[in-house]
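Starting off with a structure, shown below.
And now, subunit A:
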Amino acid sequence: MTTDETGNSGSSLVPGLAAVALFVVMAVAIVQSSFGTAVAFPEGESIVAHIGYAMFDLQGDMGTIASEGFLAAFLIIAIGLDVAVDGALFLAKREEEGSIVALLTDGGRELLDTAEATTAATAEEASMETDTPDSTDTTEGSR
Partner candidate 1 sequence: MVPAQYYLLLSAAVFCIGLFGVLTRDNALYFLMSVELMLNAANINFVAFSLFWGNLTGQTFALFVIALAAAEVAIGIGIILVLYRNFGSVSVTDAATMRW
Partner candidate 2 sequence: MIIEALIAFTFAAALFTFAVPNKYAGKTAFALSLVPIAGSLYMWSAFESGGNALTGGEIAFETVIPWLEIAGIQVQWFVGVDGISLPLVVLTTFLATLSIVSAWTPIDDRQSQFYGLMLFMEANLLGVFTALDFFLWFIFWEAVLVPMYFLIGVWGGPRRKYAAIKFFVYTNIASLAMFIGFMALVFGLGPSTFGLPEITQALANDQLGAWFGLAPETLKLIAFLALFVGFAVKVPVVPVHTWLPDAHVEAPTPVSIMLAGVLLKMGTYALLRFNFTMLPDQASLLAIPIAIVAVVSVIYGAMLALAQTDLKRIVAYSSVSSMGYVILGLIAFTEFGVGGATFQMVAHGLISGLMFMSVGVIYNATHTRIVSDMSGMADRMPVAVGILVAGAFAYMGLPLMAGFAGEFFIFAGSFDSTLLPYAPIFTALAMFGIVIVAGYLLLAMQRTLFGPFRLETDYEITPAPMHEIAPMAVLLLAIIALGVAPEVFLEMIFDAVGPILDNGGGL
């Protein structure tokens, strides 16, 4: 399974059977189960407004529909999102030579190669030095 489908994308449907099986099991269980009568929301209240209250821990003061307070969760998620975006940028910005991620996956071989290449380069031609800062500038500029 792992070997023969490296080239083309997603040919084997066999593992999908597991998902089907899971669905069957869950469906049978769900169908067999019974729930009591639903409580539902009171008529006439604005659900969206109450979500707003819950978000900022105002549900006790303003609302009538029961809910937890989510201010802390809201702030944490906000920070989480920020981190995620920063992380995404961090991952995306790395290009060629000597990226940390590359090092992690190749066991440091590239760093070694780069180091050798750098020494070789400095020894042979000093004019290349001008190119390297250039490329760095470009990367920073893209940020």
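The candidates were selected such that all candidates are chains of the complex that A comes from, given by their letters.
Please note the rule applied: a contact is a pair of C-beta atoms (placed from the backbone, for glycine too) under 8 Å apart; a residue touches a chain by one contact, two chains touch by 3 or more; residues count from 1.
Just so it is clear, the model here is predicted, and its values are computed rather than measured.
J.: All of 1 or 2 sit in the same complex as subunit A; which one actually touches it?
T.: Selected candidate, touching subunit A: 1.
J.: Quick one: which bits of subunit A touch candidate 1 in the complex? Just the residue numbers, please.
T.: Touching candidate 1 from subunit A are residues 2, 5-6, 9-10, 12-13, 15-16, 18-20, 22-23, 26-27, 30-31, 33-35, 38-42, 47, 50-51, 54-55, 59, 63, 65-68, 70, 73-74, 77, 80-81, 83-85, 87-92, 94-95, 99, 101-102, 105-106.
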